[in-house]
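In this view, the complex is presented without one of its protein chains, the others remaining in place.
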Amino acid sequence: MIDKTFKSCEEAVACVPDGATIMLGGFGDPGLPGRLLEALRQKGTKNLAIIHNGAGAGDWALGGLIKDGRIRKLTASFPCNPGAIAFQELYLKGQVELELVPQGTLAERIRAAGAGLGGFFTPTAAGTELAKGKESRVIDGREYVFEKPLRADFAFIRAHRGDRLGNLAFRKAMRNFNMVMATAAEMTIAEVDKLVPVGGIDPEDVHTPGIFVDRVVHIARHPKLVEITGPK
Amino acid sequence: MIDKTFKSCEEAVACVPDGATIMLGGFGDPGLPGRLLEALRQKGTKNLAIIHNGAGAGDWALGGLIKDGRIRKLTASFPCNPGAIAFQELYLKGQVELELVPQGTLAERIRAAGAGLGGFFTPTAAGTELAKGKESRVIDGREYVFEKPLRADFAFIRAHRGDRLGNLAFRKAMRNFNMVMATAAEMTIAEVDKLVPVGGIDPEDVHTPGIFVDRVVHIARHPKLVEITGPK
Amino acid sequence: MKLTRDGIAYRVACDLPNGSYVNLGIGIPTIVSSYLTPDKEILFHSENGILGMGPVAAPGTEDVDLVNAGKEFVTMLPGGAFFDHSLSFSMIRGGHLTHSILGALEVAGNGDLANWRTPGEKVPGVGGAMDLAFGVKNVWVTMTHVTNKGKPKILKACTLPLTGPRCVKRIYTDLALIEVTPEGLLLREFAPGLDPAAVQAQTEAPLRIASDCSAMNVPENIKGVPLAA
Partner (left out) sequence: MKLTRDGIAYRVACDLPNGSYVNLGIGIPTIVSSYLTPDKEILFHSENGILGMGPVAAPGTEDVDLVNAGKEFVTMLPGGAFFDHSLSFSMIRGGHLTHSILGALEVAGNGDLANWRTPGEKVPGVGGAMDLAFGVKNVWVTMTHVTNKGKPKILKACTLPLTGPRCVKRIYTDLALIEVTPEGLLLREFAPGLDPAAVQAQTEAPLRIASDCSAMNVPENIKGVPLAA
């Protein structure tokens, strides 16, 4: 029998070594695997390279890891979000590296890794500061920039429902980066709001098939993330 | 008010000119827009370039169009399917052009067009006969082949449910090429088994958002396609 | 007279055709949806995987899993859809959205747009701005015509790093509606009480005057909210 469930976030992240590269899903709170990150923070793991759209907020989850000085590099599209004070302090002191990637290029580079591609040409950023040093090519009269796939050792994601096979279903705006990140890491660890029996997610409703998911942890939502309307 | 519905397949395909390039969804019968093709056949449209996984079967839909000599070119991965007698006869007489593309590369080239990319590097076919004449590149120690996006003037697709905004939901194995093709044509025309009111497809269950769909025709399933178990 | 922020948004809303698929940036653009007339059906897109987004959620009805690209709690309208970032940016980059309404720091006469790096800013961030600038058919800018210090923002050439070259199609400001054409900027409308010369005086790039150039038809207020003052 296949059983990808883990009893706790602590057990699920126990194998993450110092120096690991971690993709981190979520956009704002929806789909943010905050409890996995908090477990990693408690464990003391350091020297991490994080791939995420923003730079965390406050002193919880990614914000907390950054505040504790555990991050050596951030690959992000929008690290200047107002709450990302911890990152911004470190960045201005030169204590953390930043790779700035346009949001769509970030998603596409992650998808390319998961889809086994060697890279792609995107029009986004051609001729701008963010294309400096990158190969460009005119294809059918338009200028494109070459972008390489972006992989990670781990992907931390959060879904609404999951089963022991690793099948996941998201809710409303939770899908965001979680679906592509699940495909692009050596090991994908999912935090789920609800654990359902196999067959509990209709095959039509599986957003991320279990083939992409290695570990599933069922954990009640963080108190900060109170469900106001009822879940589906 | 947005209303993308058309009363009949004849009206929906009336604007397709001779010489058009048409993407054709479906893999086997599931998701095959056979009634749209039959309407095109009745209209007498000719000199068509078709992009489809196979080469049709028998003398209905794509098989019928080919038998009637309306196709100048086929881009496909598997035109040697046993039923594709009409195509095979024409091909052996040199009366139709064939561009043979591995199935995954076909799907990915169509997706690249829909996603606004200029092309991508795929490992598939590197060093084989199907990569001859194509640019190749070693990236991180592996050989890749450069593939360009594949667009069309029209995409003909079939879904199970649709609404007047063009939102579509498929059933079981109907999704296949339909979802990427909907994104890669100047005009996407969908044949749907059921027309539902706006809101009748839950936002979680929309597989192809209406932004990708221009015309929707509600038409009972072809008699050959009898539903044996009940639909969802 | 000048248009207020609501006035600029109102003027944009008048021009969005029925059936548009629109991404609204932060700031003035977000107000646009408030001024759509009920005869038009328009679908709003959010980068984080939403099409058919409704207004901001009323207090007490927020759904914690439903935020827009600005992290505000929002609602859905019937006929909407959820999807992931990959498909969301296929919609943007692939040219499927019809309109991107953005704020700007500078726009040049050739349509160059600069809106991602502010002069004093120390931590850069680009978000989805470049994807929108490069991908969407109609990039419409909303902004004040000049800076706080009265300096023109519509320039012969941008001085800040570009978001996208030659991408802006229209500029909606508190003073004017300007179209970007292959021959340069074309003044289409000016705020009530101004004239073309007054607009040109606050614009560094040269303006051609449309043959039917006229004063904007914007009411002074709607439901008590001033549109022009």
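Couple of notes before you dig in:
As written, the chain order gives the labels A, B and C, with residue 1 at the start of each chain.
By our rule, a residue touches a chain if its C-beta (ideal position, glycine included) is under 8 Å from a C-beta of that chain, and two chains touch if they have at least 3 such contacts.
Note that the structure is predicted; figures quoted are calculated from it, not measured.
Judged over the whole assembly, touch between the missing chain and the shown ones holds for A, B.
Contact with the chain not shown here comes from a single listed residue; of B:179, B:192 or B:216, that residue is B:179.
The chain not displayed touches subunit A at residues 1-2, 111, 113-117, 163, 165, 167, 183, 198-199, 203-204, 206, 209-212. One chain is missing from the display, and on subunit B it is touched by residues 27-31, 76-81, 84, 87-88, 91-92, 98, 100-105, 107-108, 111, 122-130, 160, 170-180, 207, 225-229, 231.
The rule is simple: only the chains that are shown with their structure count from here on.
Distance from the subunit A centre to the subunit C centre is 30 Å, each centre being the mean of its Cα atoms. Once the centre of each chain is set as its mean CA position, subunit A and subunit B turn out to be 33 Å apart.
Subunit C has its Cα centroid 36 Å from the Cα centroid of subunit B.
Multi-chain contact residues of subunit A, defined as those touching 2 or more other chains: 108, 122-123, 171-172. Multi-chain contact residues of subunit C (touching two or more other chains) are listed as 76, 82-83, 86, 89, 92-93, 135.
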